[in-house]
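Notes follow the structure.
Every protein chain but one is kept in place in this view of the complex.
Per-chain residue numbering starts at 1, and chain names A, B and C are given in the order in which the chains are listed.
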Amino acid sequence: MVAAFFTDVMLQPLGIYVLALGAGFLVPLFDRAHRGSAMLVFMGSLAGMVAIAALNLYAIINGAAVIDIETAGIAPPFAINLRFGLFEGGVVLAVNIAALLGAWHYLPSLKQHASALLLYLILVMGINGMVMTRDLFNLFIFIEITSIATYALIGMERTGTVLAAGFKYIIATSVATAFFLLGTIFIYYQVGTLNIDDIISHGALIHGPIGLIATLFVLTSLLIELKPYPANGWGLDVYETANSGIASLISVGVSAGVFFALFKLLPLMDAYLDSIAVVAGATFLLSNIIGLKQHNAKRLLGYSSIGQMGLLTLALVLLEQLDAGAQIALVVGGLFVNHLLAKAGLFWLAGIVDRTNIKDWASIARRPELLILLGLMFAALIGLPPFPGFWAKWELVMLLGSADQYGWILLVLLGSLLEAAYLFRWFSHARKRDDELTEHVCSFWQPAPVAIAAALLVAIGFGMAGTMDLDVPAMFLPLLAGFGLWLIDGLPARVKQLAMLLAVAAGGYWLTQELTGINQLFSYLLVAGGLLISIATIYRNDVRNGFYPLLAVLLLSLAALLRASTTLEFFFSWELMTLSSYLLITLARAGIKPALAYLLFSLGSAYFIFAGFAAAFASTGSILLADLGNVSSPGLVFSLLAAGFVIKMGGFGVHIWLPDAYAEADDDFTAMLSAVVSKAGIFGLVIIAAQLGIRSDIGLDPAYVLGWIGILTATFGALMAVFQEDIKRLVAYSSMGQLGYIVTGVALMSHLGWVSALYLTVNHFLFKGILFLSIAGIVLRTNERLMYKMGGLIKNMPVTFVFTMIAIIAMSGVPPLTGFGGKWMLFNALMEKGWYWIAALAFFSSAVAFLYMFRLLQTVFLGQRKLEHAKLREAPAILLVPQVVMIAAIMAISAYPKLLLDPLSAAINPWIANTLVWDGFALQTHYGYWNAPLIMAIVGGVWMVPLIILLLVSLTMKIQKVEQFNIVYAAERPHRPEDTHFAYNFFAHYDRAIGFLVRPRATAFWNAVIEWSHTLGSSLRVFYNGNGQTYALFILMYFVAMVLFNGGLGS
Amino acid sequence: MIAEWTGKIANFALTLLIVTAYGLFMTAFIERIIAKVQGRIGIPYWQPVINILKNFFKRTAVSHGYMFYLGPVFRIAGGIGTLAFIPVIYGSETFSNFSMAGDLFLVIYFMFFGQLGMALGAGESGHPYSAIGIARGLSQMTAYEVPFALAVISIVIQYDTLSITEIVAAQQGGWQNWTVFTNWVATLAAMLAFLGMTGYSPFDIFLAPQEIPIGPPTEFHSAYLSFMSLNRALFGATKLVLFMNLFFGGATGLIELMIKTWLIYMVAIVVGVAFPRFRVDQAIRFFFKIPTLIGIMSIVYAQMMLTS
Amino acid sequence: MSLIADTPISLIVLCSGLALVLIGLWGMLTQRNMIRMIVGFSLTDTGVHMVMVSIGYVTGGTAPIINDAVPIAEAASRVVDPVPSALVLTAIVIGLGVTAVMLSVAIRIYKARRTLMIDECTESKW
Partner (left out) sequence: MIKSLSTEDTLENSGLSAEEQQLFCNARPKAYEPYPIKAVEDFANWARANSLWILAFGTGCGAIELRPLMTARFDANRFGVAGRPTPRQSSVFVIGGYASVKTLKRIIRSYEQMQGPKFVICLGICPVNGGMYFDSYNTINQFDLYLPVDLYITGCMPRPEVLVAGIMELQKKIKQGRCDGANRYVENFDWYKANQKKVIKNWDMPDYNW
């Protein structure tokens, strides 16, 4: 009998109500007896709700029928009925889980009054009811129950601020619900039933002004409950002031219920889909803009929450419009779960950390677990892989693309970018090691709910990945490796380094083994090269928490990028690479601020690529990279993708993130960034060029523009490098310039152009790797980055000097080393193409490059050595080892370029017919010829002969090796190395001549952009003046506006 | 094979000898002309040789380090190499050198080889004046490279080749085929750049014998110095040969070579004797204005030639 | 006189209900005192209830009790629709609850900050 009751009632969805009400009665009783047991009952009943929802959902997923509960045993419409279908089940389960975890977090403050426990239960039950009920009036009742419970919970607080916010909330929602009631009754008046299904089936009966008013009242009050801009100040105030537990439940639970109600009633709203979309889209975008100005943690979360609800509504409506009902589960469901868990988790985190101003969040800088949770939640919110939001956004954008809704795509991506801006700014604040801030203390168990939420997010994201067509093991390998290494992050550095190298080697090999063609070439460059450079990381043996796992993630995601066969896989790995490199930059002490810029620009580039892929999908309907070539509008797709890749490579105008990021990152990681990571952009560029660029119908224009961008990047990169004092910034700018040549080479869309581009790519990898590793050694020894504070180091670090010199000759393009080949081929290709102006600029920029190259050698290695540097030792051997390998490669390629050129041209031949003509050792082009081995021999000869002569002559002389101050100093003697070493502002005269070209205009522009957006934000939030009546007025005006907008007067 | 290459090397050695001797002679000759302008007699013709020998016969020297020691070697290697890649006399196997190794682009880039090595050597001397001189010289170089590059591009468009031999071949058959007449715009730009290249006044600030005693070579002396003065003669002559090949129809014999190069050199000398010195930033701005403009025009001109 | 007599009672109720709603809103938007705002709310609420009742009324109808006085055949035309009345009961209860919570919150606000003026509770904004 009991068992029967158990199975028939308790395990049914109805059991949720039974549990809630039953526990509601029991809690006060137990509370009288014993507080602990009351809490036990409370948690038990919540857990029970979760269990019931889970069991029934499981049953339904396994094909059980949708459960219809008819109260009082009478069929609808004569009695209220509830429904527990797939969607209801999912939402209910999610909400209950959030409620359970929220209760865990909220318990400390809940348990002060037993009634609070009761109210919490009622609140949860109300949400469940909103989701399940199929009766319009019943929906109203559940809304009110939820609201009352919420009011009461807020009212529990004693502080005036919270109460005031609560009162505004009450006023606002009660006005809204009053209208809901009116709408309901008018609908009943016309349809004669309250059962939602019947109403929908007799939707035709809703007609005339009354019908319009009725539906609009219902719709608008639901929208109001979802807090649309600008009628949402009341919600923000509650988010800001209320306890994090209640705020989280309002943000995810109540909104979820209302949102689902909207979803249920949507069939009635067909006429108003557009206005809903506009409202939702505006809310998403504008609340994210306003978020930029916000520094109050919980209010910021409120803005983000409102924005996310807007995005959800927008997605729902757009899918409805494109009648892509099939994807609702994936897109809306994904976004919903993402928002639910991440936002709830963030509210709880805010409760735990309990710092109002996000600038004070540095207090958790030394709490890695809190930081990781924060980062995970943020990543999930802006839809980075592997979280559900990523897949949902991907699907959404693809759908929008295929419907040519580019405006909406722009809005979604822009909003996400803004959200990323303020969320990760917050993360940067939290990362700052600010010592005077008191460190945050919290018990070990306090973050547990957040952790569980994060785990659920990852798990769901992983699950969703299974439903996409995606090579899951390959794509998740980086994360897996990173996780594994993170587990052993406590071990000594040497062990971690070894494990990292092994993991990358094995994983990289497995990922890239069966690649061919260009991908294979890049796999040597990115994976093998990355491995080579990461050997250098051994030169440090401090702890470096998180460095090695992230490095593994980075390198393996690069490998996965090469392996990607679909745009989805490509984008997935791309985002993974962006995220991991961002975090790696933040690991450096001063790297946090530049890292933010790096991340934002990288996300910008990623979104360009995203849009490009969407456009491609729109025209081909396939996400295979191989099908990119068949798009009907190659110009658009090419431009979008190229823009993305150029941003990632620090193209002219969007380069401002590059120098700071390169300069402030860890020294060995800078080498990785410049030599390896930057190649990802080149890879993408080459791929799309191969797929789209050589299409005849694309027209030369995008490629020509790309060529100009490339050469301008090269020129200005070189010019700006000339005026740097910081050695790393100098080489960073030079990196930018060199990449510019490569962009131009790719843009040439000719065989020779591509060969030169790839050749330059390999060359750039070699010499930039050497340069940055030598710099790492120098900085390690001198603890300086300003070049004028060094000097004369050739005496202490001869090996480093020689390596640097070779690298610089290889970069400068002076024969006989590799650089010349690249320049020669590029020049020939440019002439063949007839791009004479670009050729001239290329010539000029490579001449300018000499200035900074010489400055680097002169001011660091030559000139006067400082007294304190007299005892410096040579750079550590482990830093030199990779350099030796790269020097060897440079020498080999210089002496015998065929070694490199044959595979390069073989990789290109599938796309463009080979044009390399070999005459013996000499490479022939239409214009000229280049016989590298002979050049090498001649240069060797003409260098050896005078050397021998000089040695012979030296035999007849007494040559005295002298010290640094034995110089002709106008019949005086030098006094301090500092004032004898000509290094600071080395090219002052050059600055006087053409310095006006390199005043930081791009920086000024981007700063202005930041300024504008913040100003816009502050002017958009004037509505939130904190006055409850103003808020109520806005709500009223919202109703009026909706009615007018939807032709209320017309009909 | 071996014989062939030894032959080539022997030929090149001969060319090297002749060009160097000619360069030294030219230096003295120009000195004497300047002297005449100033109403003096001037140095004997063999003076440059004596100076070089004198420096070789120095018995003491100092060294600031291995890069300082190698600087002059790099310098003269740059000179010799540049010559090695240029065919000196058209149609003569003996004087074609190793021009089969690379084209005009190689020559232009190899010119930097010596300058870079020299700069490093001077840098290690630790003398501030060296660094200043090099900083000025390099900046000026980037400036005059612009009109020069434009002119080169223009004639590459015109002759549709980068091979110096072919460029010369295209100018054979009468003075009217010389670039200076067929593409005078490019020649004008290039000759303006040439003023900067030779490093005579008004573009000799980076040597500035008074303010920064003779700039980069301040610390060099003895054998180092003689290497460098040898190179100065050789490199100067090489540049003349290059300009003659590119713009003045090359030479079919030694006499023609000498007359033409002498005339080309005279341009720089006349300007140098007539004009005072530019400050380096003035020099840079100068090259970025009129000469660059002319260079741009020269490319347009060449394209018009192609179309018509 | 006759005008009022002719107009059906339900219409009068409806109009006055709507009027009440507007008056209530006017009160909530203009009165700064929270208690007055709450009064405004309950006016609105009552107005809504009146509207609901008026919707269900059938002119000259009797109570919705099916007996020999009202045969089933004529029920639809003769009896008042019972549903709105039922709804109104629930609505009243809920309105009551909401008003109660409002008042208690208002009281607490007064305790906490010694004022009932809504425009003095604007510290959380922007």
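Following the convention adopted for this analysis, a contact is a pair of C-beta atoms (placed from the backbone, for glycine too) under 8 Å apart; a residue touches a chain by one contact, two chains touch by 3 or more.
It should be emphasised that the depicted structure is a prediction, and the values quoted were computed from it without experimental measurement.
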- Message: According to the contact rule at the top, which chains on display are touched by the left-out chain?
- Response: A, B
- The one residue from B:88, B:131 or B:225 touching the chain left out of view is B:225
- Contact with the hidden chain, among A:404, A:469, A:919 or A:963, goes to A:963
- Task: Could I get the residues of chain B that touch the absent chain, sorted low to high?
- Result: 31, 35, 38-44, 47, 50-51, 53-55, 57-63, 69, 209-210, 213-214, 218-222, 225
- Message: In the complete complex, the non-displayed chain touches which residues of chain A?
- Response: 867, 870, 951, 954-956, 958-966, 968, 971-974, 977
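Just so it is clear, only the chains that are shown with their structure count from here on.
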- Determine the shape of the graph in which chains are vertices and touching pairs are edges (line, ring, star, complete, other). line
- Message: Could you work out how far the Cα centre of chain B sits from that of chain C, in whole Å?
- Response: 100
- Provide the C-alpha centroid distance between chain A and chain B, rounded to the nearest whole angstrom. 54
- Task: Note the residues in chain B that touch 2 or more other chains, in rising order.
- Result: none
- Once bound in the complex, which stretches of chain C touch chain A? 21, 25, 28-30, 32, 34, 37, 41, 44-45, 48, 51-52, 55, 83-84, 87, 90-91, 94, 97-98, 101-102, 104-106, 108-109, 112-113, 118-119, 121-126
- Note on the structure: In their shared complex, chain A is touched by residues of chain B numbered 56, 58-67, 69-70, 72-74, 76-77, 80-81, 84-85, 98, 100-106, 109-110, 112-113, 116, 119-120, 123-128, 131-132, 134-136, 138-139, 141-143, 145-146, 149-150, 153, 156-157, 160-163, 213, 218-219, 222-224, 227, 279-282, 284-285, 288, 295, 299, 303
- Task: Spell out the residues on chain A that touch chain C in their complex, using ranges where they run on.
- Result: 137, 141, 144, 147-148, 151-152, 154-155, 158-161, 163-168, 170-171, 174-175, 178, 181-182, 185-186, 188-189, 194, 233, 236-237, 240-241, 293-294, 299, 1018, 1021, 1024-1029, 1032-1033, 1036
